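Missing here: one protein chain of the complex. Every other protein chain is in place.
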Amino acid sequence: MNKLKDLIENRDTRSGALFDYLIQILIILSLLSFAVETLPDLSEKTISILEGFELICIVIFTAEYILRLIIADKALSYFKSFYGIIDLLAILPYYLFPMFDLRFIRAFRVFRIFRSLKLIRYNRALRRFKIAYNLIHEELILFFIFTTIILFFGAVGIYYFENPVQPQQFQSVIHSLYWAVVTLTTVGYGDIYPITDGGKIFTSIILVLGIGVITIPTGLIASALSKAREIEFEERGK
Amino acid sequence: MNKLKDLIENRDTRSGALFDYLIQILIILSLLSFAVETLPDLSEKTISILEGFELICIVIFTAEYILRLIIADKALSYFKSFYGIIDLLAILPYYLFPMFDLRFIRAFRVFRIFRSLKLIRYNRALRRFKIAYNLIHEELILFFIFTTIILFFGAVGIYYFENPVQPQQFQSVIHSLYWAVVTLTTVGYGDIYPITDGGKIFTSIILVLGIGVITIPTGLIASALSKAREIEFEERGK
Amino acid sequence: MNKLKDLIENRDTRSGALFDYLIQILIILSLLSFAVETLPDLSEKTISILEGFELICIVIFTAEYILRLIIADKALSYFKSFYGIIDLLAILPYYLFPMFDLRFIRAFRVFRIFRSLKLIRYNRALRRFKIAYNLIHEELILFFIFTTIILFFGAVGIYYFENPVQPQQFQSVIHSLYWAVVTLTTVGYGDIYPITDGGKIFTSIILVLGIGVITIPTGLIASALSKAREIEFEERGK
Partner (left out) sequence: MNKLKDLIENRDTRSGALFDYLIQILIILSLLSFAVETLPDLSEKTISILEGFELICIVIFTAEYILRLIIADKALSYFKSFYGIIDLLAILPYYLFPMFDLRFIRAFRVFRIFRSLKLIRYNRALRRFKIAYNLIHEELILFFIFTTIILFFGAVGIYYFENPVQPQQFQSVIHSLYWAVVTLTTVGYGDIYPITDGGKIFTSIILVLGIGVITIPTGLIASALSKAREIEFEERGK
């Protein structure tokens, strides 16, 4: 029993690390197989191979889930934990399939990859992320509020200028919000854009002033991570 | 009277904080209701609910405004302050509605959200913003001038290349400025773009050289905020 | 004569600063007037006003140019200096107009704005730019080479994938370079994009890998400017 625990929960032992790598590879393969399954015009044979592989995955993931439940010190606390729910979502859709078409939830398997990041070498990097977050969480919240305000203000403004001439595109302030997001993140598909002179001037002004507000947090996070490395370095020096 | 003052102007007391949260929530709900109201094809019932809610908001905001006027040490200085004007703009359109259609000004309510940022915990972050601004305001002004010059130069250049073949799109240098903003902020809707070889070469050159000029301020602000945190930290250490 | 020199070349005296501001405002107004002149469907009256204003500008700029030539310690060295050439370009097109249509060169007046940046308060910021440039000029050159290589490589790759099916859009490697610039700067107008599966995969890969190469210099400059401020601060402390 203890051996089993080492195998599944402990990544420091050799067999534990191996087990972890195998599960990891299986997750990635099952995600790829999920992506391939959505291709149109697959041959009968390919479909049956993919379905067979999915069955194997489900069997292994189910066995793993049951084992984790058994070896957990408190089965219920594992069942209710973030990874417990993700592990369940990875297999549940298959069993409920006859009743509901929930195959989609399989994509949540992608979150299982995070579990492996808890490996020792990334633990340090993840700890730096936490230090960085503590350094700048107030600024991040402020910029999140600024971003929301600028998106809302942009949506209202463009609605005012464009709705009268493009009622189909800028149907409401809510529809205009999609324009504000796509514009201020500089994606600019070109499916929705201003055509009035007022709208173009408004867009120009909000772009020049507002683009920074949305991209500053990125720079903040980068420099906070850089600072976090220094803090960690000083702490280790002590 | 003092109690009333504590309730409205002081966020340190429990009842003051509660009052502030309630007003805050009402502002957000009234902005959402404003956005929903612009949706086309709303049922009669939804419209009357939204109008009812707006009436409630107006009553509360008006009461709040009058109270703030009464409790202010100098009623006139509140009336002329930034928040005084914003508070007035939040209710005035309703009373002037029969005369002018100013419902639009309701969107300015969004600025009322800023008032809450003055809460103690964000005061520190806002102070850091000020330190950061003092550190780099000269650079920011220089980059603002550079941005203006590059946008103007881009507009003139593309007008020269594209106006002869696309007179409709690049009508004038002023119309080309819209192209310059949309291009150099990398939005690129695709509603206006160069089609001549000269215009494409000019666009390529101005993009490779000019894109940094517009995004450098963002990086500057991020690293100044990072520096401001260090300055604040040193000051507190003393 | 010395008084005249103070007026024109010296910005420390009150009259010198005033003269500088007036010329500055005239430059900006003449650029605006240049932009307005390109508008289609202007009334006869507007055109004659704009032409009148341009005549006034030319007279003042010419007088200024001649004065600068006279008061310069060495007239020839002013004539050959950067600002000497810019100042000449600002007026020359008018005198050559009957022979060639060079009105376009008027846009170069925009560079005259730089002269005012030499004011004392911006001198410090400009000096920091120089310190920053010295810190990172090797990295900047390397990234410029990387950018050129990635743009060339992107152009060759997309030409290989897309030319057979879109010979009109991806006519040659040189035409594909325009695609590479517009894509890797993330403008993406949508006038030219991959339609083959190979081209889409190639685009995805080159975007994920290459986008940083083009935007890293921006971050480098921002953090070098930040470092330059510290260096300046330490130097003043001594």
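By letter and in written order, the chains are A, B and C; residue numbering begins at 1 in each of them.
Here is the rule we go by: a contact is a pair of C-beta atoms (placed from the backbone, for glycine too) under 8 Å apart; a residue touches a chain by one contact, two chains touch by 3 or more.
Quick caveat: nothing in here was measured; it's all calculated off a predicted structure.
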Where does the absent chain touch, in terms of which shown chains it meets? A, B, C
Identify the residue among A:Ala107, A:Val208 or A:Ile231 that touches the chain left out of the display. A:Ala107
Write down which of A:Ser30, A:Asn163 or A:Thr186 is the residue touching the left-out chain. A:Thr186
Note that chain B touches the chain not displayed via residues 186, 188-190, 219, 222-223
Over the whole complex, note the residues of chain A touching the chain we left out. 31, 34-36, 38-40, 104, 107, 110-111, 113, 117, 121-122, 124-126, 128-129, 147, 177-178, 181-182, 185-191, 214-215, 217-219, 221-223, 225-226, 229
List the chain C residues touching the unshown chain? 135-136, 138-139, 141-142, 145, 149, 152-153, 155-157, 159-160, 163, 167, 171-174, 177, 183, 186-190, 193, 195, 200-201, 203-204, 207-208, 211-212, 215-216, 218-220, 222-224, 227
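Rule of thumb we're sticking to: only the chains that are shown with their structure count from here on.
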Per the C-alpha centroid definition, the whole-Å distance linking chain B and chain C comes out as 29
Please work out the Cα centroid separation of chain A and chain C, and write it as a whole number of Å. 41
Flagged in chain A as touching 2+ other chains are 186, 188-190, 219, 222-223
